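Complex shown without one protein chain; remaining protein chains in place.
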Amino acid sequence: MIEIIQTGPFNTVQDLGRTGFRNIGVTTSGAMDPLALKVGNSLLGNETGAAVLEIQTYPFKLRFAKQTSFVVTGADCGASLDGRMVQPWCALPIEAGQVLELGQPRVGTRAYICIAGGIDVAAVMGSRSTSLRGAFGGSDGRFLSTGDVLKLGEVSTALNFPATGLAVIDPAYALAYVYPANEDGVLLVRAIPAGEHALFGADAERFWMQTWKISTQSDRTGYRLMGEPIKPTTPVEMRSHGVVSGVVQVPPSGEPIIQMADANTAGGYPKIAGVIEADLWRLGQARIGSRLRFVRATHAQAASVEKAVAAFIDDVRSTSRMVCDALQAMK
Amino acid sequence: MPSQQRFDKVLIANRGEVALRVVRACREMGLKTVVVYSEADRDSAYVKSADQSICIGPSSASKSYLNQSAILLAARLTGAGAVHPGYGFLSENTSFSAAVEKAGMTFIGPDASAIATMGDKIAAKSAMMAAGVPCVPGPDTELPSEPEAIRAIAAGIGYPVIVKAAGGGGGRGMRVVLNEAELQEAVALTREEARKAFGTPALYMEKFLQHPRHIEIQVLCDTHGNAVWLGHRDCSMQRRHQKVVEEAPAPGISETLIGTVGEACVQACQQIGYRGVGTFEFLYEDGAFYFIEMNTRLQVEHPVTEETSGVDIVQQQLRVAQGETLSMTQVDVTCAGHAIECRINAEDPKTFMPSAGVITALELPQGEGVRVDTHVEAGYKVSPYYDSLIAKLIVHGQDRADAMQRTRSALASFKLEGIATNLPLLRELFEDAAFAKGETDIHYLEKWLKTRGAA
Amino acid sequence: MSASVVKITQPVEALALGRNGVRVSPIGSRAFLLEATGEFDLASQRRIWALSRAVELWSETLEIVPGMTNLLVVLKMTPEDPELLALRLLDAWEQAESIDLAGRTIEITVTYGGEHATDLAALCDRSGLSDREVIRIHYEGTYRVFALGSAPGFGYLHGLDPRIYMPRKTVPSLNMARGCVTIGGMQTGVAVLTGPNGWNSIGFAELQMFDPMSATPAVMAPGDTVRFVPASIEL
């Protein structure tokens, strides 16, 4: 068990989301940075999609009620354990009673506290993710609050982490070869033109060329972007259709919205583009007020990045276990 | 699934004599080598013979040479494309073979399923019977639990019988039953031992042979369905199931007779899709062969077959692992002269207690037909952690008498000081008349040792 | 790290394959939207239902989201060749026989007017009908659930009388209550969540449309017939 000692709003239990229910209007939810979640769980030897805590407001503090192991992935928020600095992306074994504290992030925005066995809240419709809109899943369908006590799942074959911990190379570094580097602090996000792209005429080019700023009206549901508005050449009345996270819709204001993890399941705004699956995590770590630019991509490129990411996660899982087993055998 | 990928760097997951033997074969083929070693072998000169060497753990074998994960990590670090397990340690470990392949490397040996089949004595026997390889009388199924059924099986085979653990091997987990009165208790005891030692209580029963010889057949298979047998060996000179002297060919067995068995072995390999080198072990009594087990690896005594067949077995092993097609067919395989291998162990020649310490002086025998496979040299420290084998003396002669004579001279000029070895015992053994005559059974050495002790 | 660097080369133009009034376009890398651009009617929707059943069985399908005469297919992995996928979808559409889902009939008891009917007046203004007429036209209708979406358990109901069509609001109500009976364009429905809502409210229903703990969390399913029964009319 773990006990939440201190938390801000908007912190939730998340896994990889609730798939298969968009057809009844249930949003997928799930971690905003699914890569951090997968890497954390793989390092720990958990199921890749085990439930974790997604922290986006700080400071955050919790106490472990039992001996276990954990890792903080995603944002680097100067985590400390009983006051001692904890390296980001480094799994550590811990004793019952130890207190983990997360401060303001230095890099990124969302930190993921992954614990051996995963957070064992009840699965609702196949997922432990918090559905804020539906008010179910996670910890009673709401944000974490001080005093919450959460159970941890059973670990089938626990890894024995060395006392000094076991780290994984930050995926942003390890996968740099498949991600475009920021240009002058501008995040490059790869997207594929969507159904109404052509409707925007010359404005479509301005969509790709300009730098957009993530507005303060941005959250897990979507990011509203600020910039020079873009408009369709003719007004368009869309029939309601399903959408997925990553869709870039253009409401009448002309400032695009990127639907994120808590994306609506249906939409009717014209959509100019869709962010590729493998780049969504980078948006999940983008700060409000930061700038981004869309870069056109193809499905082949997206598939190749996706494969590289999947191979990295597999590698983390098998190598982590190998290192722990090798060290354990030497004891 | 046979691995067809090419590799240019081989990691040797073993130590000592065999590590050096594999390094030599790789070097001759232009392959790069990585030797892994334990803390105890850190200062041994042989580890430097490889292109790369890396320490993987503390001295105890379970922490180093048996530490699968540490070996796989070393392979990744050094960029090895293949792993040669040598003999002993992880050479017949199903999970290791699978893990090597899963890590994207080639395991130089059969795939995990072949190792698993041959590791399960019942499955192995069943596969051999299906391929027409002669087996010891007894069912190729697990012994039932009902006492009456067990009694009926034993009666059907005829006493004496032997009860064996399906997961056992190397002389462990077996019990001879001379008559019906002893049967049920023997079964119960062996079952309990098997459950504890091998994790499965499965047993099987066979005819117990009284005076068998240990004859084995060396096979070589590629991944394209080709297989040959490279001759046979007599390894009857054993003490506590440990071979002491091996020779090729086995004396007194006609070519026609062994030829039928060799062919059956080849067919068995093709039927089970075996790849790499392997050895079929048989008991031989009164002109009949009885399959006991298949070793799915390179064997310690492979050099005697190399000497008589002229085939470098380790190189062939590497070639088939690269996916190459065998360059020879059965008609190309010949047997020239006679070869004998003596295992030189660091052990007391009377008590057989392992001896550790520094080799202060070493002079290896030389001369025509004399080969010594060893990793030791003067100043080498024999550690107490591992098998006591420190060298193999292999002698090739025109015929058995010639090979025996050359072995006597080689043993006489073999000088190794600082630690106790079995050299004195070997020298004495080679003066024995019955051994010189040949065709001694697997109990001969132990009886000879008793007589010698009494003398 | 080895492996080849993914070059960011010039991408192909937006993939939008069309055939016989049907088109397929991507949303991101893993989702594809098939839109039947013909009539917005039951016949088109019946083919969408048939298509859904076929595509749901594809091994690469993660989930399907039927919409209004359209279908979103979300795949487990990004396909290397999106055109191939689009063509498969178009073929599947052509082969899709119209099916009628044997749905249930759901009666929803409504309090028309009152505090929740925040947009009734605007609807009267637009239609030129009286509030009583608007309400009568609404409850006399028989509706079919075309699809679910937007919010958990929310059913898009087809069959609204054109006289009471009312476009979605450009400025949504910020806090519309769950249970509000609403009109959005040519469709009607019952709000399942309290929150921002762009549809026009004319009444209120107590029925809970969604229970996440149930084996069938949504009360409505595509194909169901819905009737509104006035419990009271508060004007």
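Going in written order, the chains are labelled A, B and C, and every chain counts its residues from 1.
Here is the rule we use: contacts are C-beta pairs under 8 Å (C-beta built on N, C-alpha and C of every residue); 3 or more make two chains touch, one makes a residue touch a chain.
Everything below uses one rule, namely that contacts and distances are computed from a predicted model.
Missing chain, UniProt name from the options "Heme exporter protein B", "ABC transporter permease subunit", "Biotin carboxyl carrier protein" or "NADH-quinone oxidoreductase subunit N": "Biotin carboxyl carrier protein". Note on the chain not shown: across the whole complex it touches A, B. Considering A:P59, A:P162, A:G201 or A:G254, the position touching the chain not shown turns out to be A:P162 (whole complex). Screening A:Q87, A:S215 or A:S290 for touch with the missing chain picks out A:Q87. Although one chain is not drawn, the whole complex shows that of B:G16, B:G57 or B:G86 it is B:G57 that touches it. One chain of the complex is left out; on subunit B, the residues touching it are 37, 39-40, 42, 53-59, 64, 70, 73-74, 76-78, 356-358, 381, 383-385.
Within subunit A, the residues in touch with the undisplayed chain are 43, 76, 78, 84-90, 106-108, 162, 164-170, 172-174, 312, 315-316, 319-320, 322-323, 326-327, 330.
Everything that follows uses one rule, which is that only the chains that are shown with their structure count from here on.
Contacts between chains trace an open chain of neighbours here, each touching only the next in line. Chain A has its Cα centroid nearest to the centroid of all protein Cα atoms in the structure.
Relative to the C-alpha centre of subunit A, the farthest chain centre belongs to B. Per-chain Cα centroids separate subunit A from subunit B by 54 Å. Distance between chain centres (mean CA atoms), subunit B to subunit C: 72 Å. Here subunit C touches subunit A in the complex through residues 1, 3, 5-6, 8-16, 23, 25-31, 33, 35, 40, 62-72, 74, 77-82, 147-154, 156, 168, 170, 185, 187, 192-193, 195, 210, 212-213, 217-218, going by the rule given at the top. Contact residues of subunit A toward subunit C in the complex are 19-27, 124-125, 131, 133-134, 136-137, 174-175, 177-178, 180, 190-195, 197-198, 237, 239-247, 252, 264-266, 268, 271, 274-278, 295-306, 308, 311.
Those residues of subunit A whose C-beta lies close enough to touch subunit B in the complex are 318-319, 321-323, 325-326, 329-330.
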